[in-house]
Structures are given as structure tokens and as C-alpha cells.
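The complex appears here without one of its protein chains, the remainder shown in place.
Labels for the chains are A and B, by order of writing; each one numbers its residues from 1.
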Amino acid sequence: MLVQQLFNGAVTGASYALFALGLTLIFGMHRILNFAHGAVFMWGALIGLYAVLYAGLSLPLAFLCGILGGAFVSVMLDLLVFRPLRRRHGDELSTIVASIGASLVLLNGAQQLTGADTLRYPFGVFPLAFYQLGGVKVSSEQIVILLTVAVLLIALVIYLYRTPLGIEVRAVSVDEKTSTLLGVRPGRVYFQTFALTGALAGAAGVILGITFNSVSYTMGEGIMLQGFVVIILGGLGSIPGTVIASLIIGVVQSLTVAYVSTELSDAILFGILFVILMVRPNGFFSGLHVEHRVA
Amino acid sequence: MTALRLEHLGKRFGGVEAVADLCLSAASGRITGLIGPNGAGKTTVVNIVTGILAPSSGRVLMGERDITGLKPHKIACAGAARTFQNVRLLRDATVLDNVIVGFHRHMETSLFANFVGLPSVWRERADFIRRAHAILERFGLSDLAKTRAGALSYGHQRRVEIMRALAMAPEFLLLDEPVAGMNDVEAERLGAIVRELADGGIGILLIEHNMRFVMGLCDTIYVLDSGRLIASGSPEEIGSNPAVIAAYLGE
Partner (left out) sequence: MATFIDTYRSLFDLICVYGILSLAQYVSFRGGVLSLATPGFALIGAYAGAILLMKTGVGPFVGAIGATAAGAVAGLILALPLARLRGVFPAIATIGFMQILVSLALYAEPITGGALGFNGIPKVATTPYLVAAVALVVACLAVVNRTGIGRAFDAIRQDVTVAQALGISVAHYSRVNFALSGAIAGLGGCLLAYNTYSVMPDEFGFPMLVLVTATVILGGRSTIAGALVGTVVLLVLPEVARPLRDERLLVQGALLVLVITYMPLGIVDSLMERRSLTVAARESRDGADKASA
């Protein structure tokens, strides 16, 4: 029973990682705490679901639609919201406020589309089979999810560390001014990071939409909160930290729901957040120098 | 009397010694210069003296008081004022308010009194405003009292920053490259102001890159190179010191 809960939590946590990586990368590279990332996630889930429901696409194609949709929404967010703000040298507060505003607009759009309903995938859209692995029941769905997350993570790391485009992205994250002088075009870099992180959020949206078989316009809110805990625990900007922290949070959540109470799971999650902020405000896997503490 | 004394000050970053065994004293009423080529460790000294960094070894004394490793605001309260390499004013506040905020360490009213607005608070406020106006007048900037600080010219901003430091009525004033970005005329005018402050009894430590300015103004000069003191003495002694010349020419 305990091992089963651990495993289920880890699978959910793996999907959180896709979401939280976007949050942490955008902050680490561009100093933007993107409150609209949850709305991007929600739109990815919605587009994936609509692709199945109304376009009759197969699940892999719908997944692709969700990814592309997430990337599109995310890029639009940068072009229409963050870029004008950058031109005017907005500070941290203004990017937070603008992204909250943008997320309301995105939420409103989804609400118009879906109403207050929670939408579900048609029964049997995912062929389920169960396997016993050393006392743990593993579903075919979980296997596919784990594989998908692993492939996406590897692709992300290869992109960031092995391609010339990725090198530009990392250069801008270290020093935007200098890299501009060296011929890197920041506009293109922002386009890439937002497309990339949006795609990951879209993927997470479709996966979690299927996992819980529920898609609604409010689904971005909850994962945003979990995302915050993950990126603080993992250290803002650190890729391995975020992945490990996501797994931990997924497991903790699964355990509290199973053994403590559903209502308290949020309280426990954020209790952890406070403890981390008091003990190690940089998180446990700090990948960046973040100046945030004063005497 | 010494306003500031550094005793065997050292600071290591990992394996790198940014400052090693630095001894220095800045007398009250005197202008003491600390110069050195880029990367000599001047900024590290500034950060240690103002409490932003804690030293790896050695002590920082203000008068007889040990201020080593105190938090920046405690050091400021103890009577050390500073200016910044790139002028830092409260850009959205008026010139007058920028000076008034300098009186913070002289606030005597309690937090509670400030919350409910007891008469003592208003008396204090009126007093600060009066004294701020007096400082503005002394610097010939009374007409700019209501101007937003961010809208001032660079030279005026420098002066406002010094006025703010003066409002603190410090025993010791640290000037961090005060003439950076100024032409000779402006620098000379600023030099006269600094001399006047020193004559008023404040001990001044001048961190500077501009040799000419330092030579013309300081009473005593310390020369830092690669974190070590290579010379100290009067401007004449420094000007003819072969080690100093080598350090600057080798730059």
C-alpha cells in the first residue's frame, strides 16, 4: 500500500516537473515570475481534449496539439504582455502584476468556451492494462506517462546544452547586455524560451488532464501553487533540483491525501514551503545566484 | 583622533585574497585617500567598512568602537555615512525629502508615537525640515528643494548625495569614487566641498581612481595593489614612490 502510494505520487510528480521546469526556467533566465504559466497549462489541456472530442484525433496527435497549443499561447503571452513591459523596463512587481492580469484574460476565454463545467475524456480513450511489478500495480497509462516525461526532459537538456540555439538562450540568461553585444538577438531567445516552456506546460496539461480525467478552466490555479512550492524547494533556475522537487511534492501529496486528509494537503504543502524559506531560502539544489536576502 | 581604523584587515573569496593584512587609519578633520589600480581591492574595503561584507580577519574600529561585522544599518547608526560609486538617490522623492531621510539616525520619537502622530513627532518633523533647508541653503540648492531627485543633473545629484550624508551628522564619511564621470571644473568644485566638510571635523576616507584629484586634495594617501598596501604617506611621498609609479604604469 505504502509503496503503491509512493509510486503513484512519483508518476504525478513527474508530470508536475514538466510544468514547474517552465516556471523555473523563465524565472532563472528572464527574471519573470510567470503567474500565467498555469493558464498556459490549462489551455494545453483544453486544446488536447478538444482535439479528441471535436476533431476526433487520436491521443498521440491530440497530445501534439496540446503541446503546440501551449507553445502558441506562451509565445503570445511574451509578445503581447512581457515584451511591451521589457521595453519600459518593468520591475519584478510589474511582471508579476502583468502576468496575473494575462492569466485572468486567458481564464476568461476558457470560461467562455467551457462554461463552469468540468470536461472529461470519452470512456476508453486510453487503453488500460495493469501489470504487477514487485507488489506495485502499474498501469499502461503510468508507463506511457513516465516514458513521455523522460523523453521530453532529455530533449530539453539536449536542446539547452547541445544546440547552438540553446547556447544563445543560456548566454542571455547569464548576461543579456553582453550577449546582445556578441550578436545574440534577445527577441529570438525570448521566443524560444517561451515556446519551449509553453510546450512543456501544454504537455503537462494533456497528461494531467488524462491522469485525473478532468479538464476545467480552473485547473491551472492548483498546479500554479504546487509549482511555486516545487521551484522554491528545487531552487529557482535549477533543472535537476526542479525534477527532484517535483517528485518529492508528488509523493508528499499522494501520502497526505492517503493518510492524513485531502483538505489539509494544501496546508501541509505550504507548511513545507515556509520551512524551506526559513531554513534554505535558495532551495536545496540552487543552480543560480539569487540576490534576495538583506541584513 | 582617528575616525576610522582598519587593523590587519583581510578578506578571502574562496582561494583568492582580495585584501590582505591592510592597516589604515583615517583621522578626524582630515581627508585620507585610498587609491589603487582596478582590481586592487578598493571595492572590497568599501564593502567591509560599510558592513556589506564581513572580513575574514582583522578589525574595523570607529573611534574606539569595534564595528567589525556589524550590519550595514548598525554601522550607519554608529555614525558612518557613505556615498555610492554610481550616485544612489531616492529618485522619486524630492531633493528635500532625500536630505530629510538622512536624519533617520537622529530620530528620537518612538514607533508608537509615529503611528499615532503625537505632538513630539510633528515637532521633530518640523525640526528635520528646518535643518534640511539649512543644509540646502549651505550648498546653494534651496531652489531645487521641491524638484524630483531623479530629474537633477549628475553634478547636482552628487551634491544631494553628499548633503544627505551630511544630514546624518556623521563622525566618518566614506566617499566612493565621488568624481567619477565629472569634468575637472566639477571635480574641483566638489573637492572644495569635501575640504570644507573635513574642516568641520569629519574624518573622510576617499576611495578614488582619479590620481590628480586625490593628489590635490588628500592629507594622507594609502596605495593598494592586488589587495596589499604598497605605500602610504603624504601626496608628495606617494608621487615620488617608485612602487606606486610601477603599479600605475603597469596597469
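Please note the rule applied: a residue touches a chain if its C-beta (ideal position, glycine included) is under 8 Å from a C-beta of that chain, and two chains touch if they have at least 3 such contacts.
Since the model is a prediction, treat every value here as computed from it, not as a measurement.
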| item | value |
| --- | --- |
| Chains on display which the left-out chain touches in the complete complex | A, B |
| Contact with the hidden chain (one of B:Met62, B:Ala76, B:Ala231 or B:Val244) | B:Ala76 |
| Touch with the omitted chain, as defined above, among B:Leu9, B:Ala40 or B:Val121 | B:Val121 |
| Touch list for subunit B against the chain that is not drawn | 50-52, 71-73, 76-77, 81-82, 84, 88-93, 97, 100-102, 104-105, 107, 109, 111, 114-117, 121, 124-125, 140-144, 146-148, 151-153, 156, 164, 168 |
| Touching residues on subunit A - with respect to the absent chain | 27, 33, 81, 84-85, 88, 90, 92-94, 96-98, 100-109, 111, 221, 225, 228-229, 232, 261, 263-267, 269-271, 273-274, 277-278, 281, 290-295 |
